[in-house]
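The complex is shown incomplete by one protein chain, all other protein chains being positioned as in the whole.
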Amino acid sequence: MIEASKLDLQLTIRARLYQHLAIDGKENRGLSLTNRLLCCLILFGGAFAIIATEPDAVALSPSLFRIVEIALAIAFSVEYGLRLYAAGESPKYRGLLGRARYALTPLAIVDLVATVPLYFAFLPTDAALLRLFRLVGILRFAKLGRYSRALRLVVAALQSRRFELALSLALGAFVLIVSSTLLYLTEGEAQPDKFGSIPRSLWWSVVTLTTVGYGDVFPVTPLGKVLGAVTAVVGIGLIAMPTGILAAAFSEMFQREQARRKELKPPEVAPESK
Amino acid sequence: MIEASKLDLQLTIRARLYQHLAIDGKENRGLSLTNRLLCCLILFGGAFAIIATEPDAVALSPSLFRIVEIALAIAFSVEYGLRLYAAGESPKYRGLLGRARYALTPLAIVDLVATVPLYFAFLPTDAALLRLFRLVGILRFAKLGRYSRALRLVVAALQSRRFELALSLALGAFVLIVSSTLLYLTEGEAQPDKFGSIPRSLWWSVVTLTTVGYGDVFPVTPLGKVLGAVTAVVGIGLIAMPTGILAAAFSEMFQREQARRKELKPPEVAPESK
Amino acid sequence: MIEASKLDLQLTIRARLYQHLAIDGKENRGLSLTNRLLCCLILFGGAFAIIATEPDAVALSPSLFRIVEIALAIAFSVEYGLRLYAAGESPKYRGLLGRARYALTPLAIVDLVATVPLYFAFLPTDAALLRLFRLVGILRFAKLGRYSRALRLVVAALQSRRFELALSLALGAFVLIVSSTLLYLTEGEAQPDKFGSIPRSLWWSVVTLTTVGYGDVFPVTPLGKVLGAVTAVVGIGLIAMPTGILAAAFSEMFQREQARRKELKPPEVAPESK
Partner (left out) sequence: MIEASKLDLQLTIRARLYQHLAIDGKENRGLSLTNRLLCCLILFGGAFAIIATEPDAVALSPSLFRIVEIALAIAFSVEYGLRLYAAGESPKYRGLLGRARYALTPLAIVDLVATVPLYFAFLPTDAALLRLFRLVGILRFAKLGRYSRALRLVVAALQSRRFELALSLALGAFVLIVSSTLLYLTEGEAQPDKFGSIPRSLWWSVVTLTTVGYGDVFPVTPLGKVLGAVTAVVGIGLIAMPTGILAAAFSEMFQREQARRKELKPPEVAPESK
């Protein structure tokens, strides 16, 4: 009897844990408090890993960085352990073999990688290794993949136009090669280090067609400037194409969603007049 | 009898004042002449506060700047007083307590702040203080909030797609971190002061993904240039997303408005054929 | 009899001239050959006036430039005379008084200005005067206004959304002032010559919000860079707004035009089956 109730209790704990960790909510609204806190922890952990690559920041208090790093690693290790334990609630991952199967799912592997810094914590501090494992910390952002359902809607909108988008990319590549070749021919002699070959000209072409325009490379000969101006104007057209395609895609996605909602909603019955 | 008519007169003045200061017009067309003049005064006051931060401009005639500053402060003080007095027309703000309640509304506080320079006018001229209270003058633009009904329509259009816009922002943040990390790895050694950490690389990433491209930072190694070119091209896609979303939002807002207008308009009756 | 036929002949010439010069064609297709040639002449005349401002080009052959200039002025003078003469075909501009009335129409004044260089041709060559009258030649492009019917369609599309476009401009101005003020506060001390006052910061703000990014001014302090990055991202949104508005406007214009064409076209009658 005691054993049974103990098992019951154990099951209850696992079931509750599973409920807290599970992501059943629709979109981001239905996330449990536990998951919301975990999201914050992941964002903090990733941001911390980014800041930890800045030597000036680490130099302020290396020990603080070390402590936070290990604390984060422990927190993520605990989460990993609990997720592994709770996974048993799902029939798919029951038993030891099931857990092993769970541990090999992409999300579980990402969770494991997030705990990496802990393994290095007790090694003598080696600068290069420290730098490496800190970089691994950025992969923590991948843990957010668990919550990324909403993103898939946008990805679907993009995929519905992948053919048109690929075409505008191909057109862009074509313009890129043509403008690079022309600038190589007109500016190659005046600026051999910047336009002396087509691969060198490509850098200028990309920077101009995307309208970034760093200013490290630009044509100086009159003919080069004319061709450069034409390239810049054509670049506007190239940018307009994917924008136009995406505008149409999002507009259509929205209209479809509206139509679907209308269908789901029963037609409003007009109140019968006396 | 005399007392009553005096009260009547007083009430009439207050009612007239209230009418002149009230904003009942539809959109910007129905603004009273008084409010139009006040709009101009606010725009002038704000612009003046901007120019007053330029030492070269103030140096031309410090006394003129002082006089205009005080004149503006007096004008806004008078407006504040009149608005406080006229507020009594509304049942909500009747009596002394009502006026106190009115004085605590956000718009009334903004009106009060706009008069700040007057309080400093009789203090001995201290450069730092002068600079500070001049800066406060920029807050005068907030007085325009009273007239901003129209802006809310656009805000509504933006809000109807806040989910999609937030998603494209999240996608942008993701690309930002990935490209910063890649550039940090490839360019970090060649340009340690510019790409020596991810936070440092972030500046380059933002400037490239938004296609601003100041040219203070750019990759110099071949691999860095390849990754930089990919980042610039991806940036175009990131810019295309919100543009597409907004294009769809505005298009839909317009169609809805048209449909609403059609419904309001009675169906045109066809002329009866003989 | 002879007089009458002479008058007839004269009338015939004027009527023919009127026909050749008149712009009755639909869009650009229906332009008469004479008008097509005139368009080319105007484009050449305007382009010539642009090139004539380049001292290096003029230095190659000052006499050639002078001759072409005078030839163009004579050609436009002849056109002016012929148009003035042919205007009599229209009842509105009949007789001497009518011609005077015609001469005061904006297009006729523009035509007259295009002949200005001729009046200076016999003056002693004065460099400053030459430079001035050459600049006047650029106004020749305004002669194209006669052919700009098509442009009005686009202007109409823009006007139908002038309210939304004005709002996004106002929103842009608001963001401009906020970002300038913030950068003035954070970067003012580090770069007093570039961010030392709000008017100075405005230049940076415009260059960043429009994503031009010359690179002559950019934040250098960490906080300034963070605010600069936010400004650049907000700039993308500001650019997306008018683009979205215009996309919706052009889409609607096109649909309306299609609907109009459908109405004009009688419904296609299905061929009767035997």
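Structure notes:
Just so it is clear, A, B and C label the chains in written order, and each chain counts residues from 1 on its own.
Here, contacts are C-beta pairs under 8 Å (C-beta built on N, C-alpha and C of every residue); 3 or more make two chains touch, one makes a residue touch a chain.
Remember, it's a predicted structure, so these values are computed and weren't measured experimentally.
For the omitted chain, the shown partners it touches in the full complex are A, B, C. Within the set B:G137, B:G213 or B:P242, the residue that contacts the chain not displayed is B:G213.
Although one chain is not shown, part of chain C still touches it, namely residues 27, 46, 50-51, 53-57, 135, 138, 141, 150-151, 153-154, 172, 202-203, 206-207, 210-216, 238-239, 242-251, 254-255.
In the full complex, chain B makes contact with the omitted chain through residues 211-215, 243-244, 247.
The omitted chain makes contact with chain A at the following residues, 163-164, 167-168, 170-171, 174, 177, 180-181, 184-185, 196-200, 202, 208, 211-215, 218, 225, 229, 232-233, 235-237, 239-241, 243-245, 247-248, 251-252.
Following the convention adopted for this analysis, only the chains that are shown with their structure count from here on.
If you lay the C-alpha trace of chain A over that of chain B, the rotation comes to 90 degrees, to the nearest 5. Centre-to-centre, using mean CA coordinates, chain B is 32 Å away from chain C. Among the residues of chain C, those in touch with two or more other chains are 211-215, 243-244, 247.
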